[in-house]
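See below for the structure under consideration.
Only one protein chain is missing; all other protein chains are in place.
Chain naming follows the written order as A, B, C, D and E, and within any one chain the residues start at number 1.
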Amino acid sequence: MFQKRWLLITISMFFLLCAGYTFAQPEIIQDSESLNPTEQRIARLEAQLEASEGAADNSWILVCSALVLMMTGPGLALFYGGLVRKKNVLSTMMQSFILMAIVTVVWAIVGFSLAFASGNAFIGGFDHLFMNGVGAAPDPDYASTFPLQTFMIFQLMFAIITPALITGAFAERMKFSAMVAFMILWVLVVYCPLAHMVWGKGGFLNAFTGNGIPALDFAGGTVVHISSGVSALICAIFLGKRLGYPKEPMPPHSVVLSTVGACLLWIGWFGFNAGSALSSGSLATNAFVTTHFSAAAATLGWIIVEWIKTGKPSVLGAISGSVAGLVAVTPAAGFVTPMSALLIGLISGAFCFFMVSKVKSWFGYDDSLDAFGIHGAGGTLGALLTGIFATSAINEVFTNAEGTAMPVGLVDGNWRQFINQGAGVLITIVIAVVGTYIILKIVNATLGLRVREDEEITGLDLSQHGEEGYNM
Amino acid sequence: MFQKRWLLITISMFFLLCAGYTFAQPEIIQDSESLNPTEQRIARLEAQLEASEGAADNSWILVCSALVLMMTGPGLALFYGGLVRKKNVLSTMMQSFILMAIVTVVWAIVGFSLAFASGNAFIGGFDHLFMNGVGAAPDPDYASTFPLQTFMIFQLMFAIITPALITGAFAERMKFSAMVAFMILWVLVVYCPLAHMVWGKGGFLNAFTGNGIPALDFAGGTVVHISSGVSALICAIFLGKRLGYPKEPMPPHSVVLSTVGACLLWIGWFGFNAGSALSSGSLATNAFVTTHFSAAAATLGWIIVEWIKTGKPSVLGAISGSVAGLVAVTPAAGFVTPMSALLIGLISGAFCFFMVSKVKSWFGYDDSLDAFGIHGAGGTLGALLTGIFATSAINEVFTNAEGTAMPVGLVDGNWRQFINQGAGVLITIVIAVVGTYIILKIVNATLGLRVREDEEITGLDLSQHGEEGYNM
Amino acid sequence: MFQKRWLLITISMFFLLCAGYTFAQPEIIQDSESLNPTEQRIARLEAQLEASEGAADNSWILVCSALVLMMTGPGLALFYGGLVRKKNVLSTMMQSFILMAIVTVVWAIVGFSLAFASGNAFIGGFDHLFMNGVGAAPDPDYASTFPLQTFMIFQLMFAIITPALITGAFAERMKFSAMVAFMILWVLVVYCPLAHMVWGKGGFLNAFTGNGIPALDFAGGTVVHISSGVSALICAIFLGKRLGYPKEPMPPHSVVLSTVGACLLWIGWFGFNAGSALSSGSLATNAFVTTHFSAAAATLGWIIVEWIKTGKPSVLGAISGSVAGLVAVTPAAGFVTPMSALLIGLISGAFCFFMVSKVKSWFGYDDSLDAFGIHGAGGTLGALLTGIFATSAINEVFTNAEGTAMPVGLVDGNWRQFINQGAGVLITIVIAVVGTYIILKIVNATLGLRVREDEEITGLDLSQHGEEGYNM
Amino acid sequence: MKMVCAIIRPHRLQEVKEALSDAGIVGLTVTDIRGAGRQKGQVERYRGSEYSIDLIPKVKIEIALEDDSVEGIIQTIRDAAHTGEIGDGKIFISPLEDSLRIRTGERGENSL
Amino acid sequence: MKMVCAIIRPHRLQEVKEALSDAGIVGLTVTDIRGAGRQKGQVERYRGSEYSIDLIPKVKIEIALEDDSVEGIIQTIRDAAHTGEIGDGKIFISPLEDSLRIRTGERGENSL
Partner (left out) sequence: MKMVCAIIRPHRLQEVKEALSDAGIVGLTVTDIRGAGRQKGQVERYRGSEYSIDLIPKVKIEIALEDDSVEGIIQTIRDAAHTGEIGDGKIFISPLEDSLRIRTGERGENSL
């Protein structure tokens, strides 16, 4: 059985883990207190102050980490779980849940190092393998007020939700074992390099410390949403349609669950975007507010178009719209004003409605839960709009030699940034398409991607996990 | 169609929004760092310290904002959604969800300005239209340690949940389009003036900066609960009973969902009440503890009376009791001791049981989900009990010329406060009743408030939104 | 009726409460500001800095308190509620919910005092009866940077979830009235003494301020998990099997609900473990990270063994594994490295699978929802592994006269700690077994523990609460 | 004996039950079913794509009766279930050979 | 052939199924229904207001049988479903003209 083979792989990975265990050097947390003389109280004050600032920032980022994890479980698990048919609800929720476990282990062993250790412009190095050197000391390249360990766990939550978003595309038909294998490879081959390029020291697209193309991506529009959305599309096409699609109706088995999921995504997104300020000051507030405004406007954007087109505003439309707005504002949150965020939201809501209700049926691919239509399309739109609306009034991204703020986006008069954003999007798409395609090929050749026809008819809950969602 | 007309209104509102966009001046966030000389390290320290204090408070209020939003979605959406019949679950959840979107846009354009910009004793002004002047700088009239923008978003979450509470009264029978129109008007005509009077600079009932009647309302007993509860009653009476009520049984379709909702309301209420301390110090702790204690005691209060009266303590009773206790402690949270909160809770639990199980059937109105019986009645009770239990030992609200604390509530020996609280309650009730009645008249004359009989029988999910909650 | 009798008891408890109300002296919160001279700005700075540090820590612990409450409701309510049959879903959720209310009142009146007021090595005193002396001032024995009131509410949330965990053992067959009585006694007789011994000033097992056996328990492995798990086992045996068990299949009525519950437990556990650092610095980060890593690895641990043994990895297995990992890392979180946490998780996941799927059926007791198999077994494993993996590199628990760090766990070379951990476990087990047995005897003799046979067949929802979970 | 089986609109169930109860019928059985017929189904929409449900929720009431009561009961059901709109439903009458009350073991008409 | 249709208490289903299986019955069909009869419904309470459910959950078992087996099976069901309390349910026997196994196309008694 192929499953056995995969089990062997996993097990050996754990032996590797144990091996790495000995290798990893725990960081020593020190609280040295030794300076005393009367006037030098100041020095101590300064040190303490730094610690105190650190305390506020540290707790803020930890809270945000919890919020971002909540986006995957239960947020996305509910959002996606409600959208599938009853017979597949558990398997769909499981795909989110198991990623919370798998990506964590991969990240601890090698993923974080590949993404954030020093390396070249395209990928990190091996300095942080097995959490080596990831302790209480801050890494000023990322954040100087709190432990690198805090940064690591915050970033891990992003690495969890990104592949989880993809699962919407192949819901209701992919083998569990194949999904596991695909996701481990995808995180290593697509996500880690992309995260390094956009956020890592010296990354090719990093606008702050890189020296390639300075694309702006505040909280992961490219890394998280475009990459997952585009990969989702490739998966949907590669796996083919669900049996019966599009002839047979496949309505969500519980829009109630999906609505709860959407609310939790909205709440969790505050951690995602406002946490990406990496401090708890006014930039965090701006990101928080833009996030909320965009979600709200996008909800209305979708609903209004739908109401005009179909005569009825649907609940599924409202919640889909809110997610579209959250996606679109992600790259922009810390660069644009709240009023710009309202426009970004409004546009993205209407645009994603169009992608999901028209474009999908034109092309005829079966992106079961619209991972591409919302995350891929919304993310791309958002990345481009960031190039338009980003302003130095909110974030002085670019400064000249004298330290004066330079224009950022098109509204500031910098039309170049729009081009840069486009370049960032393109590079992301290319990496995601190529990476995903290769991985799919490999997994298909070894484990096989798709369940048998009878298994699909029975539902993945019973065929993959031997359980049912409801015994009522 | 009336719907079309409304769509037009919405769309024109968005053009307005775009117009306002040009008008709005984004605040510039500045981090000027220029002082250096040896001894003047102190000056820098002082500045940094302020920032650091601000960081802790800012992150705390952001977290609380997220918690308060969580009260509406998924909290209230689940609480109310579980209480209706299966055929109306989505429409009920949608009423909460869409308010997250609509109120946000209204607030950004004009609502916040009407409530919190400088104005007269009864309503704010237009200084903050389109988020103008709402940026990283604090407004010391509201909070000096964090951005006005943070205050704005925190207050927005209150403006969202308040109308959402009303939806419980007209659940299962109101047109979606009418609800949207009603709510926009209600926020502008009832909520914003009330918020200004109680919390705004120079507001008529503001005990801190106003010079009318100093009513105490820590976190919104009058503004949020009495106003929504009383308006709910007017709606219930105006719309009339649901078809079949009270002959036909209309049991909650899922007390499971409602229980989850009640738990999330409880958790979110920590943000609501403790966040209203507007700092993360010991006053926040006191509000957190009183909130929890009151919820707990009210749960028992309701259950015990129910157990004695009916022989069985119900789960719906327990969760309704907890909400009653949370409502009642809202105006009191930062003014009373934890032990007083236990009493407030106990009393409110028993009292609301009585309101919901006896008074409602005496009068025969159909307040579908008891928005009045719990929020109106519990809020009024809480406002009055605040006048009794508020103490300077917890919050030195009133000080004399020398800065010594003066007695606050009846337990401190200030019987006047009880009268002031009563006056605050009365004014709130009058505004809510009159405002709501006029709005209902207008909306009924234009869009019509109630769905057709056959639509009501089919359920609002299908008739208003073309969807069903469950496809199992 | 016995129920009446119990009602009387409750009511008299509330009169007691009112009596205590007069007795309790509210703490006065003071903000004295009087020092001014030029150079003495430093003194003020120092004071403010302390306050500022306090603000960050205070808000962090409040957030963690909310997270820990969320573990019980809706977390555990959903996790357990989904695992029972449909006819018992409400009664099971109610057992968690009502404990949020009951334990709070007990804690306010006497519980906190018994656990944390000064007393002897085995139990606290009566100094904090009725919240006396629990105000804005910190108690440096517990935490010097935030109010004792904050510490009290954080600890209360632990006192709520611990008995709630037990309910999994007697689900689907215990009388509601008996459960209430049992739990009040259990908190007073088992929980408070244990909490005092492990965390209270001078407690027998307190490694920091005690002078008995220095057992390490970072966030409650013994106090919370072993005590509840072992008590659960005694309950399961004492009450006997459910009708039909094990012949009749009793599958979870909704693994969907349980999965949501497990996710919320995972999120909430960050508050549980990272909050137990009692500050928002790097130790909190370490506890946060170890918690997450262990949950992830345990999920995989359980799943992999299950996959090999049964051919299918189940969703229920995955979520059970995650909880097992969270339990096991609880005593260890602030003492071990993240890589050690991965190992702890991996081992505990596999171990608890074995306990639940094999050991339970060998012995044949009916621990309905595996409270013992996961919390008792996982907690014991975790306490022992803490003795192995605890290291001074993470937490300098033991220092010699010169203040140099001494070895902590076996990996540091201190094999003694392993013995101490074992002793701590044993003492906890003895107290839990004896206390629980006596309480069960008493409650059985007075109220009767178990519902009538026909009530059990009908389901507890209807027979105990007169309601049904779903009316679809 | 006969088995009378009526397919009706769900929201008429309460009325039909009351009418039957007034007509002296104590025992009956209710099943939730879905029916296809002339009545057109609801249109549902999910994310902009539309589909129609061709099976409409109905309720089936089954009543075992002595032969004589059949015509009267049919009329009772008809009156209570009738709205005049397409989709009101059907009543089917089929033969019943025997019947038994599990509690007492009575057979035939006595057992109804 | 006959169609035997038993309305029983839901919690007796397991026992009835086992008894039938012992009696050699392999095929049957189970439907969740609600029944009205002499048995009084549960009282439910929501926020203090009370109402009674007059339709009680029951389970319907349908078994197609050769004529000869009918009496035996009726007895088997009765024994397994009997509690002696009101609400035990009924067994109805009606004629069955023909039967067909979809898989093989067999007709009549062979197809059962």
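Observations, loosely collected:
Here is the rule we use: contacts are C-beta pairs under 8 Å (C-beta built on N, C-alpha and C of every residue); 3 or more make two chains touch, one makes a residue touch a chain.
Please read all numbers here as calculations on a predicted model, not as lab measurements.
If you put the missing chain back, the residues of chain E touching it would be 3, 17, 26-31, 64, 94-103, 105, 111-112. Residue-level contact of chain D with the missing chain is found at 2, 6-8, 31-38, 54-55, 58, 60, 74, 77-78, 81-95.
As a convention for this text, only the chains that are shown with their structure count from here on.
In summary, the pair chain D and chain E forms a contact in which the copies contribute largely different residue numbers, shared numbers making up under half of all those used. Once the centre of each chain is set as its mean CA position, chain A and chain D turn out to be 53 Å apart. With centres set at the average Cα position, the gap from chain D to chain E is 18 Å.
Contact of a single residue of chain B with at least two other chains is seen at positions 42, 45, 49, 52, 55-56, 59, 63, 251-252, 310, 312, 314, 316, 466-468, 470, 472.
Within chain E, contacts with two or more other chains are made by residues 44-46.
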